[in-house]
Every structure is written in C-alpha cells, then in structure tokens.
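What follows is a set of notes on a single structure, which appears directly below.
Removed from the display is one protein chain of the complex; every other protein chain stays in position.
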Amino acid sequence: MLSLWRKILRTGRVAEPPPPLPEGDRPEGAAVLGGSVQIRHVDAGSCNGCEIEIGSAFGPVHDGERYGARLVASPRHADALLVTGVVTRNMAEPLRRTFDAVPAPKLVVAVGDCARNCGVFAGAYGVAGAVRDVVPVDVEIPGCPPRPEAIVEGLRKLTGR
Amino acid sequence: MEPLYLACGALLLTAVLVLWRRELSVIIRVFALQGAALAVLVGVLAAQENSAELWAVAAGVLVLRAGVLPYLLRRALAGAGEAQRETRPLVNVSASLLAAAVLTLLAYAVSQPLVELAPSAATQAIPVGVTVVLIGFFVLVTRRRALSQLVGFLLMDNGITAVGFLTTTGVGLVVELGVSLDVLLAVLVLQVLTTRMRETFGGTDLDELRELRD
Amino acid sequence: MSALGVVGGVVQPVLIVAGSPLLVGLMRQVRARLEGRAGAGAGQPWRDLRKLLRKERIAPRGTSEVFRFAPLVLVATTLVVAVVVPFIATESALDPVADLFAVVALLALGAVALALAGLDTGTAFGGMGASREMTILALVEPTLLVAIFALSVRVGSTNLGAIVSSTLHDPARVISPASLLAAVALIVVIVAETGRIPVDNPSTHLELTMVHEAMVLEYAGPDLALVELASAMRLSVFLGLLANLFAPWGIATEATPLAVLIGVLALVVKVGVLGGLLAAAEVFVAKLRLFRVPELLAGSFLLALLAVAASFFLV
Partner (left out) sequence: MNLSATGMAAAVAVGLVTALLAVIRARTAVIGAGTALTGAAAVFAGAAALAGGSFSLVLPGVLPLSGVALTLDPLGGLFVAVTGGVAVATGIYAVSYADTPDLRARGVQVALPVFVVAMVLVPAAANVATLLVCWELMALASLVLVVAEHRRGPQVASAGRWYAVMTHLGFMSVLIGLMVFVAHAPDDSFTALREAGRHLSPAVAGVVFVAALAGFGSKAGIVPLHAWLPRAHPEAPSHVSALMSAAMVNLGVYGLVRVGVDLLGGGAAWWWLLVLALGALSAVYGILQAAMSSDLKRLLGQSTTENMGLVLIGVGAAGLFASFGDHTLAALALTAALLHVVGHAAFKTLLFLAAGSVLHATGSRDLDALGGLRPVMPVTTAAFGLGALAASALPPGTAFVSEWLLLQALIHGLPAGGVTAAIAMPVAVAAVALTAGLAVATFVKAFGVGFLARPRSDAASNAHESPFTMLAGMGVAAVVCVVLALWPAGILPAVQAAAGGVAVSGDVTLRLDQATGALSPLLLTLGLVAAVIVVAGVVRAVVARRVRREARLWDCGGGPMSARMEYTATSFAEPLQRVFDDVVQPELDVDVSHHQESRYLVQAVEYRRKMPDRIERRLYRPVLSVITAWGEAGRVLAPGSVHRYLGYGFYAVCGVLILLAVTR
C-alpha cells in the first residue's frame, strides 16, 4: 500500500497536454450532446488491432475521458457507437440491433480502415460490407490501426471539447 | 478515562483484524500494532498511578511486543518461503468473525463479577482483555499455519497481560519480566520447531502432523 | 415544525440534488489524478445528466409500470431522506420521519424498486443484478441496525435530530470506543450500500462483475438520468449522514442566515473531504469476489456488535 502510494507520488501526471481542438465540421447532432458522449464499442469483425488502440486512447497518456467521452456497458446508455473492423455476415444483424437499441440522437464512429472500406478484407467471402453499408456513419477515423491521437481527435469532434 | 478506553478499543480491533485478514505479513503487522496498544494501555495506567516502575514496564512491553516478537515472526515468515497466506482456516472467515461476536458477549457475561469486585474505570475494561484471550484461543484452535497459531498464542498472552494490569494495576516489574521471558522463550522454541518441521516435512500445515501419530 | 426545520427542509434537497453530481465528479477527478490522468472535470456528471435528459425515452418490450416507476421511486425516497435528515440544521422539517430506522428503510425501499425493475425486464443481467443487490442488502441490514443501535443507546433515541444534538453538546463522546467502532462498521456498510469498490465497481463494463449496473442496463435517456442522479444522491446522503453522526460541528442550531450559510459550507466541506478520501482509498483496493463480500460484512457486523457492547460496558 505504501509502495503504491510512493509510486503514485513518483509518477505524477502522465497525461500529455491536450492538443488544440481539431478543425473541421462537427457531425450533425453532436451539438445537442453538450460535451458528454457515452460510447458503446462494437467489434463487428476486427483483428483487435483497433481495440488495442482504443484501449490506449482511454489510457492515462491520451486520456480520452478528459474530453467528456466515456465507454459504457450498454447501448441504452450510449450516444455513439464505436465500430471497429469489417462487418462480417454474422455481425451485420447484431450491429443493426445495437444501433436500434441506442436512444436518439445517436452517432456512429467507424474506426480503422476496415470499418471505412473493408481494408485488406475487401471482397472476402465472410464480409457483409463496410460499416457504412449497414448503419449510417457520422465520423470516420482512418488508419490501420489508427493512432490513439487520431481516435481521440475523432472523439473530440463529437464532444466538441 | 478516554485514552484508556481507546487503547482497549485498539486492542480489540487488532484482535479482530488478526481473525479477519488472511495474509500472514499483515497479521504480523497487526500484532505489532496490538503490542503498541498494550504499551499505551500500560502507559496510561502508569500516568495515572504516577509510578516509575509501570513506566518501565510500558517501555518493556513496547520493545518486546511491538518490536522483538514481530521481528522474530517476520523472520520466521521470510524463512518460510511457502504460502504466505492463511488460505483455508478450519472455520471460514465469516463464521469465525461471527464466532468472535459470540465470544465477545461471552467474555462480557463472565467477567462481570470480576468488574463488580472493584468497580473502577480500569476494571470496566477487563472484558476487553478477556475477549482478546478468547479470540487468541480461537485463532490457536482454528488456523492451519503454524505461524498464525503462534500469533494466536501471543494474542492470548497479550490478553492475559492486559487483564492483569487492569485488575491490579500492579503486576510488578518482576512478574512482567518473568512473563515476557517466558513468552520470548516459547516463541524461540516454536520457531526452532517450525523450522525443523519445515525441513523435515516441507510444510507447516499442522493437519499433516496427524500422520505422525500413525 | 420550526423555522429552522423548514429552512433545512428547503435548502437540503436543493443542495443535495445540485451537489451530488458534483461530488461524483470530484471523486472521479481524484481518482483520475491518482492514476496519472487529467480527468474530465468535476462538472462532467452534470453534463452527462443534461444530455441524458435531452435524449429519447425507451420502453423495452414486455416491461410493465414497475420498470417505468422505479427510477421515480428511487429518486423520491432519496429526496425524502434529503429533506428530513438534519444535514445543515439540527431540526428536521418532518421530525417524525427523521428516525434512523425510517431513513434506512426508505433507502432500502429505493433499492428494492430498482431490483424489481431489474427483474421486470426479464433479462438475465437484470435478474442477476437484482439477486446480488438483494443478497448484499439482506446481509448489510444487521450491521446497519446494530450500528444504529450502538449510536442510539447513548442518546436513548433513534431520532436523528436528537443524536446530532447530543453529539454537538458532548463532543468527547465522539472519540469513545463505541463511537469509533460504530463509525468503522458504518463506513463498510456505506461502501456496500452505495456500490463502491471493493463491493461493487461503479465503472465496470463486464456484466458478470456487475451488481448495481446490471440492474440498470435497460434504462436509457431521462430514466437513466434519474437512476444516475439517485445513485449520486444516495452516496452524498450516506456520506452526509456519516459526517453528521460523528462530526456534526458547523451545523446550524438557529435560523439566522449566517448560521445556515455556515451549515451549508460545513456540510459541503465534510462530504467533499469524505468523498475524496473514499475515492483515494478506492485506488488502493481491488474489487472483492462476490462471495468474499459476506466476509467483509461479517467483520463489520462484529465491529458494530462490539460497539454496542462497548457502549454498555465501557461507560
């Protein structure tokens, strides 16, 4: 316990200073959220590369939570879906159902190249399409996988902070 | 009389914590705290009586029970190298906590005549000492690891000492010295014993000693 | 019903409703800083609530009125407690309700409403949360009542106003063994009742480790806002109770603006400090397995019983 305390004191703050607010238009419907975005993450068929980066975007260094974004456990609590990976045939219907479960106003963020345009999996037999083909997408974050900074930047477009 | 009662409260709380926690290192630390509480108790009595002898006893208690004994125990633990936890006591922890509740009430019931013998602020706290004795005995009976049983034994001793000081306020330096030496000796003997046991059988789970009978 | 009581009855609920999300924000902030993060700021829970109120309401298929009314009952029970308990003034607006048993039972009623809502959804998670919540509630009750017993024995009453006034007049009692043991027991109970670590993790995402969260998985929008507000209010109410039972100093004893102001400030400071300490302590402990929780509660029960014994024998 004491050692933990000493470690806390020694480490101090590891969060990097926030970069300037990204330029560019905010998606429609993000303004009404007023700086608070609860996020439900959906893995529609990802290789888990994006998941690791999302984890690190909410880690101490990038600290996505300081901008008002928070991961939650149920789509009922969520304002935005964070979808990773190509949408596989098995996940197309669950993704639609998850989207349906979110109370309006709701937003969808497609994370990674696979989610945007199927990436390297384009044309594979198990793929139903990109996220855009299944549910309407408001923000896209490119990269394979996207850097945590890019994810944080995408989320800040939603929170506006 | 608040400081005295606070010391008694600390005595009680530490006894309960010994029962509650599983990690042997924590148990030893708690035991050291209890030694300190006992020393405070004696110190308070010394301040009341204004007796230099008692002050000396308090200092002795502090050194022995908060310093030497925990040190010996910790050394035994470090030498153990085996599981550092009381994983599965004979009576599970929730049940032993409830048993401690019953023991407390029992202690209060039985020590009431003792209190009424000479009602004073100090004797009011006798039940606390008796409770510590009973809890110590309970630990001795229900724990598997030799080390935690040792702590149970020392708990009993702490309780007896507390009762002694609370009843007469004058156990006297010599008696306390004798008792302390006894305890020290007992701990050393047990330590040697456990070390031997470990070397011979590779563990100090006392249940396995049953096999020795056959 | 005295003037002071009325003032308390009006100011307290406003203060609790407005302040409890800030308390949660503060606690998250403390936690974030200790983890080396920057944190979202103390105002974030209020932003969350504002947004939730703007969102759509959802009626999951197959749920009944129980599901719809549970958040209302949950908030209402806490609100009544916030009105009657002497937080900033020693007198209560509704003195015959300001009884410790009544307050505890009211808070339990809120938990029951939520558990029924969890069962009403008919999902596995709802039932699981309800079952666990009720188990913990049933085990907490003995500790809670025996601790109350210990506190009320010295006063001879379970009326909160009487207990607070008595402590105010006789401050030495606070550091008696009975009072300290009861305080420790109550802290454990409060941790269990408000669903904090190590009993429950309010920010968990894993359904299988959830207690409170599992019951509210179906709530959305304004209903969720009520549930979140209520759990924040319950936390502040419990911390406020703890503060005023053991350290009531600063509480208003007369109905002058200055006294009331001091009372408000004292409450804010006490609850803030307690919340900060709680959040800091949470960083150091891990969540217990559900079946280790009874151990924790048995321990706190023992402490409460010792408190009663001490209050009788060590007078």
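For reference, chains read A, B and C in written order, and residue numbers begin at 1 within each chain.
The criterion applied here is as follows: a residue touches a chain if its C-beta (ideal position, glycine included) is under 8 Å from a C-beta of that chain, and two chains touch if they have at least 3 such contacts.
Bear in mind that the values here come from a model prediction, so they are computed numbers and not experimental data.
Asker: Which of the chains on display does the removed chain touch in the whole complex?
Answerer: In the entire complex, chains touched by the missing one are A, B, C.
Asker: One chain is left out of this view; which of C:Leu4, C:Val80 or C:Val164 touches it in the full complex?
Answerer: That would be C:Val80, which touches the missing chain.
Asker: So one chain is hidden, and I want to know which residue out of C:Ser2, C:Thr123, C:Thr209 or C:Thr253 touches that hidden chain in the complete assembly.
Answerer: The one listed residue touching the chain not shown is C:Thr123.
Asker: From the listed residues C:Ile16, C:Ala38 or C:Ala102, report the one that touches the chain absent from this view.
Answerer: Touches the omitted chain: C:Ala102.
Asker: Which parts of chain B are in contact with the chain that was left out?
Answerer: 92, 95, 105, 108-109, 112
Asker: Name, in rising order, the residues on chain C that touch the hidden chain in the full complex.
Answerer: Those residues of chain C that touch the unshown chain are 53-62, 64, 66, 69, 72-73, 75-77, 79-80, 83-84, 94-97, 99, 101-102, 105-106, 108-109, 112, 115-116, 118-124, 126-128, 130-132, 134-135, 137-142, 144-146, 149, 152-153, 156-159, 162, 217-218, 221-222, 226, 290-291, 294, 301, 305, 308-309, 312-313.
Asker: I need the residue numbers on chain A that touch the omitted chain, in ascending order.
Answerer: Per the touch rule, chain A residues meeting the hidden chain are 74-76, 93-95, 97-98, 100-101, 103-104.
Here is the rule we go by: only the chains that are shown with their structure count from here on.
Asker: Between B-C and A-C, which chain pair is linked by the larger number of C-beta contacts?
Answerer: Here the pair linked by more C-beta pairs in contact is A-C.
Asker: Taking each chain's centre as the mean position of its Cα atoms, how many Å separate chain A from chain B?
Answerer: It comes to 56 Å between the two C-alpha centres.
Asker: How many angstrom between the C-alpha centroids of chain C and chain A?
Answerer: 33
Asker: Please list all residues of chain B that touch 2 or more other chains.
Answerer: none
Asker: Would you mind listing the residues of chain C that make contact with two or more other chains?
Answerer: Answer for chain C, listing residues that touch two or more other chains: there are none.
Asker: Hey, which residues of chain A end up touching chain C in the complex?
Answerer: Residues 1, 4-5, 8, 11-15, 18, 32-36, 38, 60, 63, 65-68, 70-74, 76-77, 79, 103-105.
Asker: Report the residues of chain C in contact with chain A in the complex, numbered from low to high.
Answerer: Contacts found on chain C: 32-41, 44, 47-48, 50-51, 54-58, 204-207, 210, 213, 217-221, 224, 283-284.
Asker: Which residues, counting only chain C, touch chain B once they are in their complex?
Answerer: That would be residues 172, 175-177, 180-181, 184, 294-295, 297-299, 301-303, 305-306, 309-310, 313-315 of chain C.
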